Each structure stands twice: as C-alpha cells, then as structure tokens.
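All protein chains but one are shown in place.
Just so it is clear, A and B label the chains in written order, and each chain counts residues from 1 on its own.
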C-alpha cells in the first residue's frame, strides 16, 4: 500500500466553464504503478468544483442554466454587500453545494468509471483564475 | 493494509426511485476481514446517485417532490433538444448535483453510520435500467 500525490494546474475562465480532466487523471493513475485503490481529485478553491458528468454540449449548457436558476448572481448576497469589491457570492454558494472533490475507485491501473462518466472541473467564479488540484492516490 | 473490490448490480425503475443497500454494503465490509478503514460506494452512471438518508416513506416522497421543484423535467433542456430521442436532461443534472458516491468510515468490520443513517441508491432516469456499483474498501 502506498500514497501518490500529483498536482494539476488549469487556467479557467469562470462563468460555469467546464473543463474535462478525465484523460489527465487516468494518466496519473496509470503512471502511479498502483494496482487497485481510490483516487481523490480535490480542487483547492471555494468557487469551483470537481464533478462527474456525461460530457456533451447539451449537458454543459444545461448545467449553466440550472445554476443560474438555483443560485443566481445577485448584488444582494451578503458576501458582496459586506466585502468591498466582491461580486461572486453566488459562486461561493454553488461551489460548496456542488463540492470540492470526487473520489473514484480504480483497479488494474484504470479508473472504474462507467461508459458515460467523465471527470470535469466547473468554475463558478466571475473572472478568469488559475486553479490548482490535488490528485491523491491510495492503493496497493 | 489492503484493498478489496466488490460489485453490486441493481434493477432500478427510475423516476427518483430509492433502493436501500445498507445491509448489502455492511455484509461486504464485514466479509472483507478488514479491521478499520473507509469504503467508497460508487455508482457507474450519470443519472443515478448514492446518498445517505433516514429511510422512511415520508423522506422518500419528499425527495421526489424536492427534485421535481429544483430541477424539473423539461423538453427544453439542451441535452434533450440537441440529442434526438433524449428526454432525461433533468436526470443528468440531478445526478451530478447529488453526486455518484459516498465514502463511509468503518471500524471492527462495521460501518460507522449514525442511528438513522441508511445508504441508498436514487435513480433519476426516465426508464428502468440496470445499475452497477463499485464498493471499494481500503483498510487494515
């Protein structure tokens, strides 16, 4: 049993942009020379999330519409009214509801994803930002 | 320390059906002969989720009502309009918001669930489907 830590940096644009990282995570897991275990993909930010989706243009567009309805941008969020210059109160709320990480089992060095499952980062912020992720693999 | 992988198949009906898998997961953990660790229960699909609830008929009914309000079925989801024959745009959105997995600690071969916590699968799709789950245990 051992632990392998990898990092991934992304340039994201915000506004519910979605970036597919499945291939990069799979390469990290394959390169770690672990047989079976779990990988936790954790984003080190409060206004972006990691999630698993069927990655096609309709789902990407619907995800943005869903969030604009559920937690709309609003100058009246107290994160914005209490903190001068802040406009991303809705981005924080979306980020903590969607969550910062996913944990995926692997075996024979391959992620045990279903046919349609893809790992993506979604950025809820209001401007472009650099994003850092930890990919922590534990297994034997 | 070692990793044990188990699989579970379910016949689900969709439409926010809930199936309780607590006893089956507990038996897998008990049978793995691991003392303490964590178990990740991961569903290999994008329109169904694993979650922890108090499993009583009121909560099951309320879960369906909540999702029908938050993310309603709608022919106008772009997943439906862009992909001929698709009607489950809302099922995808619900699935990725609720998430594909839960991770639960165990000790002395038993899940460390609280008194009222039950592990369930919820199927958000629009028709009956076979569902496959990975139950990945890591511990010593």
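Descriptive notes on the structure:
To be clear about the criterion, contacts are C-beta pairs under 8 Å (C-beta built on N, C-alpha and C of every residue); 3 or more make two chains touch, one makes a residue touch a chain.
Note that the structure is predicted; figures quoted are calculated from it, not measured.
Here the missing chain is touched by one residue of B:5, B:22, B:87 or B:103, and it is B:103.
Contact residues of chain A toward the unshown chain are 1-3, 5, 40, 42-46, 70-71, 77-83, 86, 89, 92-93, 96-97, 99-101, 103, 132, 134, 136, 138.
Not every partner is drawn; the one left out touches chain B at residues 1, 35-38, 51-54, 56-59, 61-63, 65-66, 70, 97-99, 102-105, 107, 112-117, 138-140.
Heads up, the rule we're going with is that only the chains that are shown with their structure count from here on.
Annotation: 20 Å between the Cα-based centres of chain A and chain B.
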